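The complex appears here without one of its protein chains, the remainder shown in place.
Chain nomenclature is as follows: A and B, assigned in order of appearance, with residue numbering initiated at 1 for each chain independently.
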Amino acid sequence: MASFSTTATVDDPRISMGGGSTLPPVRGGGDDGRSGSPDYGTRLRRARLGLLVALTPILMLFVSFTSAYIVRQGLPTLDPRTNTLVRDWIPVKLPRLLFVNTCVLLLSSVGMELARRQIRREAALAPAASVSAASTGEEKKIPWLAMTVVLGLLFLTGQWMAWRQLAALGYYVSTSPSSSFIYLLTGTHAIHLMGGVLALLVAGAAS
Amino acid sequence: MATHGFAGQETHAHAAPQGFIRKWIFSLDHKIIGLQYYFLALAAVFVGMFLSLLMRIHMIWPTVALPLVGEIKPEAYLSLVTMHGTIMVFFVLTTAPQGGFGNYFLPIQIGAPDMAFPVLNMLSFWTTFLGFIVMLAAFFVTGGAPLHGWTGYAPLSALPSAGPGEGLGADLWIISIAIFCIGALMGALNFITTTLDMRAKGMSMMRMPLTCWAWFITAILGLLAFGVLLSGGILLLMDRNLGTSFFVPLVTVNGQLTGHKGGSPLLWQHLFWFFGHPEVYIAILPAMGLCSQLLSVFSRKPIFGYKAMVYAMLSIGFLGFMVWGHHMFMSGMSPYTAFAFSIMTMAIGVPSAIKTFNWLGTLVRGKIRFSSPMLFAIGFVSLFVSGGISGPFLAQPVLDIPLHDTAFVPAHFHLIMGVASIFGIFAATYYWFPKMFGRMMNESLARWHFWFSFIGTYCIFMPMHYLGMAAQPRRYSQFTELQYLAHLIPLNKFITYAAIVTIAGQLIFVANLFWSMFKGKKASDNPWEATTLEWTTATPPPHDNFGGRTPVVHNGPYEYSVPGAPRDFVMQSDPAIKAAH
Partner (left out) sequence: MGLVLLIIIWLITFVSTYFFIAKTWWLPVGASASAASIDHHFTITYILMGIVFVAAQVGLGFLVWRYRDRGGPSNKAEYSHGNTTLEIIWTVLTAVLFVGLNLMSSSIWASERFRPAEANAVRVEVTGMQFAWYFRYPGPDGKFGATKPELEDASAGGEGALGLDSKDPASKDDVVTGTMVVPVNREIEVILRAHDVIHSFFVPAFRFKQDAVPGLAISMHFTPIQTGDYEIACAELCGLGHYKMHGIVKVVSQEEFDKWLAAREAEKQ
């Protein structure tokens, strides 16, 4: 890009953008004055963007825990008794139940996606339905959203039972580094999920 | 709230909430929230400054009994250091430039009626406020405030038995920071969404004022960094209260086993500095953006290299996440890793240098008006250069051997991060005060304030370089124990005197601020003859910022002294400067 000279005049200016785009933005626009609240499409777009942005710190939180886990796993520590570095990572044998829980969680993800499609279809059909009052497929409707919530709660219960099993085996939060990480990761994940279930309940109540 | 009753509040237009509480306390209006953040930071900066005054006095007169506080006990000194650093970094430098001015002016400068999520915005302020209260509470619990420094290195910060203040005080300190993280994350979310989604017609990214770019990039840094600090805080709290050993290996305090084993103190440092280094950019980027803006406005000249400025900020933001290890050269980290970090750190010096060159380039052949915001902007450039020069010393591991954890480090970071961004905050206050309160600040008081602050800052922090080279370690309350420090005591005395005078000088600012709020000269809508959108609207701006109009942008943000134009500035919303044939 050439350097901008000082010769620009109002009659003959190079556009004063430092070479930047002069096109209006694709999205955006202060079309929504606060006197009337922004229309549904704008709100939806904004909420989606916000959610996407909000996922970043949550991701960072888990990345941070996970990298701490990986670092700690490979880390030798000084045994003052022998003056040598030792590795003291002893993995915890995980309860079988956790595998089942994982399947439940995957299933609930599927349920979530189906619920989303269903709601979108309904939203698309809504005007037609109100006009013709036709109950197209009303009877066959599967309550995917409710099922997702149930599966989520099932997962949380499963995790709780897994914690109980671990505790019964003598693995508490402070027992060993690996057990600390298990409780930490599953605990924060559970809180994360509770947030999700709560959001679904709100969504369910609203729809 | 302190914001109550300033001039011109009645101009708020339609649909504005009625009632004191909705309007001033739990307001959803980004402008009120911005002011709330600003006054929170103002309160915090006075607490922080007062603590630093006590520190400096204790260093020189350890036994003197002060009015109100009495004698400062030796054990209180480190608590003062810790709280001073923490309050300054979190509740001043992260709060005022971003939460305060960013909140107030980002939406207006991009032509939006509010932030994207007003409720979230309100929550983020009150969360931050709660964090501040919890932080202050640490002073008043048994054992007092923690003594582990603002960096909170484990195991010192993880063991209640490691010292007074490491009990409940330290828990409160961690909890406060965790609360702060959540507030900051909510804020960052709002800033990013607003910038991406709510720009007025014609306001392309490359037409945004550099202030908006700075707030936007700062928000991204915050979004990536605060989650990591939060995770570190959670682990630290678990180590302290649940008996886990993330950061604590097998240690004995006073010959007593603590029951921990196998943790890694370095893990905390990695997590902390992964946040900590971006944090210093969070503190300084808004000030950089603002000073770019002011240099252009008051030189009556377009900014030199707008694009380069944007790319420099972006690369600072990007590289800022790859240099955290430069705080750990002496920590026991692998020396090979240290070398890699040092190369990255030297690389990040480059965009910072570019910015400095461009600031100087903006002044060349300008027509400089020395209004108070400009004085502080010029002061900022000078401080930024002075603080920046010591960076390449600390960034080289070899030179960090003698300099690490000496007074050289506080000298460096106070100049480049601390006082430089404080200068940014001052400049912003003088610049935007007319828009926020409808009145001008007193110019001659402002000048006095500038001279006190500018000269005072150099008198305090320049000598700290000498102390550091002479190997005076930081976080020392007394210099009587080591013989080689004895000859530095006169210099330390000088610093204390300078600090007392400088801090006294800040009273001029407070007086001016509150006096002008009620008694200042009435301001016009565009007193500085600037081009950005906030100067197109009423003073103070109506509730929806533009009084029902929706601004349309036709020009870049820095069109000053356009040949042939009727005035020496073309506003962003003015008809477009005609395109080439």
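Just so we're on the same page, contacts are C-beta pairs under 8 Å (C-beta built on N, C-alpha and C of every residue); 3 or more make two chains touch, one makes a residue touch a chain.
Everything numeric in this text was worked out from a predicted model, so none of it was measured.
Note that of B:227, B:249, B:373 or B:542, the residue touching the chain absent from this view is B:249. Residue B:339 is the one among B:20, B:140 or B:339 that touches the chain missing from this view.
Among the residues B:21, B:360 or B:511, only B:360 touches the chain that is left out of the figure. Across the interface with the omitted chain, subunit B contributes residues 74-75, 78, 147-149, 153, 155-156, 159, 162-164, 248-255, 257, 262-266, 299-308, 330-332, 335-336, 338-339, 342-343, 346-347, 349-350, 353-354, 356-358, 360-361, 363-370, 375, 378, 381-382, 385-386, 389-390, 392-393, 395-399, 401-402, 404-406, 451, 454-455, 458, 462-463, 465-467, 469-471, 473, 475-479, 481-484, 488, 491, 558, 560-563, 568. Interface residues of subunit A with the unshown chain, by the touch rule above, are 1-6, 8, 16, 18, 77-78, 80-83, 85.
Keep this in mind: only the chains that are shown with their structure count from here on.
Taking each chain's centre as the mean of its C-alpha atoms, subunit A lies 30 Å from subunit B. On the subunit A side of its complex with subunit B, the touching residues are 8-25, 27-35, 45-46, 49-50, 53-54, 56-61, 63-65, 68, 71-72, 75, 77-80, 88, 173-174, 177, 180, 184, 188. Remark: subunit B residues 14-15, 111-114, 116-117, 185, 188-189, 192-193, 196-207, 223-228, 230-232, 234-235, 238, 242-246, 249-250, 261-264, 267, 270-271, 274, 302, 305-307, 543-544, 546, 548, 550-551, 555-556, 558-559, 562-565, 577-581 touch subunit A in the complex.
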